[in-house]
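A protein chain is absent from this complex, but the other protein chains hold their places.
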Amino acid sequence: MSKFTQSDSKSLLSRENQDKLLNGAIWAAAGITILFLLWVVWHILSNGLSHVSWEFITGAYTRIGEASGIWAMIVSTVYMVMLSLAFAAPIGIMTAIYLTEYAAPGSKLVQVIRFCTESLAGIPSIVYGLFGMTFFVSTLGLGFSILSGALTLAMLILPVIIRTTEEALMAVPMSYREGGYALGSSKIYTIWRLILPSALPGIVTSVILSTGRVIGESAPVFLTAGMVTQIPDSVMDSGRTLTVHLYKLTQELFTQHEWDQAYATATILIVLVLALNLATKVIANRLNKSS
Amino acid sequence: MKKVIGLLTAVGLMTAPLVQAGTVTVSGSTSVAQVMEVLAENYQNTAKKHVEVQGTGSSAGIRAAKDGTSMIGMSSRNIKENELNDDTKEIVIARDGIAAAVNKANPVQNLTQEQISKIYRGEIKNWSEVGGEARPIVVVTRENGSGTRGAFEEIMDLQRTVNGHKVTAITPTAQVGNGNGMIKTIVANNPYAIGYISLGSVDDSLVALSVDGVEATDKNIAAGEYQIARPFIVLVNNKPHPNAQSFIDFIMSNDGQSIVAEEGYIRVQ
Partner (left out) sequence: MNTATRVQSQGLQLAPKKAMDIKEIFFHGLFLCCAMVGVLSVSTIGWFVFNEGLPAFKEAGVTEFVTGKEWLPPALYGIFPMIVASIISTAGAVMIGVPIAILTAVFLAEIAPKWLADLVRPAVELLAGIPSVVYGFFGLVIIVPAIETLFNIPAGNTLLAGIIVLAIMILPTVITISETSIRALPSVYKEGALALGASHVYSIFKVLIPAAKSGILTGVALGVARAIGETMAIIMVMGNAPAMPGSILEPARTLTANIAMEMAYATGIHSNALYATGIVLLAFIVLLNGSLLYLNRKRAY
């Protein structure tokens, strides 16, 4: 941009040429972004897609034979997502309701709550891992388990849910509230029957965004939930999520078979992210139309 | 009411049986975990009991066994006296060598113990000093607290004293990889790297160096010729959980020890 400031006085380049140059820079930057995106995705998919098979997805992972299916990791990932959402979603949504519908704006309490949720969002995920490993795993004695992992991740996604839900609630027109109260409905009834339904697309989006976070995290997960490659029987069992699995695989890349596994697992992860992004769009569109 | 249902589900999941009836929890050394995972799978297939193996590192394993986070702790180095307490006992389940390993493309096949030691201290920096190409040596080490690193430092005299504490003498500019696997990956992919890994996990992706002319083989370790070896230890409570005890019985049985040998480690019974 400094080039541009000079142009105000005198410059070697005519204004027209400068415009062309800057225009070129913008296109180039966009090109670089797209290039990297395509490169990363293409590299993973082109090496991984051919090794994704039904046996790979639904097979067991074993150390005795050659079998290296990822079914146990998929199940662990699903457990982790569901359990952490079961903790964080109700709490996050109700916090957002409190902040938008109940709290006196600008009060000390609201400021404290806001400050804390924003701080929660700012804490690096490795610190969550550090905390979860000491607090949930050791101090509370939950051990390396899906439960420890889900509790840690629930804290991590709480700010995402609160913020997105809050935005959705604030976007609900005031006339809904006015109408509800004018008809004599109670506050909680108005929230339940009028405000929440119309904020639903936003709330669903917040849940999907958090699902993405849970799937994508690695360090705080293996520090709390461990990395056992078996289907967990209960939430007190340890489990390995797909992302942790990919991390462990990348540490053992010697044979072609191991490379293939790593690429295939990365492919599954990218497809999952793609599916989640599409789901956000579809749900938002459909709910927007129907309301 | 969806949220209420969600909450109820959460509560329901939490109150699900807290500890599975047959579960055995094992955690610790990543090196021991390699063979432990295979032992666990075999045991599970026969005894139908769930075994959870976590490769978290020797120090973490020792700690977990002491505070009860895991029923069994795994260590790939001798346990220091101040790490033991009265309630825990150690059992040696196997012996394992530590191989100094280089890339397959590296012409160097033999080093003296002193040369290796000097490489790790950062005193020898180029392969040409030990008979290889004129390229800088990429030194790869394990992280602090790793049992393999602890044993390697002890045997190779890579310790020094600072402020009254015994600390590592390995050059701080060495690359650090966590886990046997990461070291293997770096060495297998970099022609100028040297690393040290559990002998049981050496395969044809890299070359284990001979030390002082002695090949790194199980036989030479058993005969005491190859010096860089350490025990694989499990740590349990003096009165172990019956599930843990029966798993350990399996490990020490002939079947268990055969698996140990098959996986490339030295049986102790």
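For clarity, chains are labelled A and B in written order, and residue numbers in each chain start from 1.
Going forward, a contact is a pair of C-beta atoms (placed from the backbone, for glycine too) under 8 Å apart; a residue touches a chain by one contact, two chains touch by 3 or more.
Bear in mind the structure is a predicted one, so any value in this text is a computation, not a measurement.
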item	value
Residue of B:Y43, B:Y120, B:F152 or B:Y192 in touch with the missing chain, whole complex considered	B:Y192
Options A:V52, A:L83 or A:L246, residue touching the unrepresented chain	A:L246
Hidden partner chain, touching residue among B:L84, B:I155 or B:V176	B:V176
Positions on subunit B where the hidden chain makes contact	56-60, 63, 135-138, 143-146, 162-165, 167-168, 171-178, 186, 189-190, 192-193
Subunit A residues that touch the omitted chain in the full complex	1, 4, 15, 18-19, 22-23, 25-30, 32-34, 36-37, 39-41, 43-44, 90-92, 94-95, 97-106, 112-113, 116-120, 122-131, 133-135, 155, 158-159, 162, 166, 170, 174, 177-178, 181, 184, 186-188, 212, 215-219, 223, 243, 246-247, 250, 262, 266, 269-270, 273-274, 276-277, 281
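Quick note on the criterion: only the chains that are shown with their structure count from here on.
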item	value
Partner subunit B, residues of subunit A touching it in the complex	62-64, 83, 85-87, 89-90, 93-94, 137-138, 141, 143-144, 147, 226-230, 233-238, 248, 250-255
Subunit B to subunit A touching residues, read off their complex	3-4, 6-7, 9-10, 13-14, 16-20, 23, 25, 27, 37-38, 41-42, 50, 52-56, 67-70, 177-179, 181-182, 184-185, 188-189, 203, 205
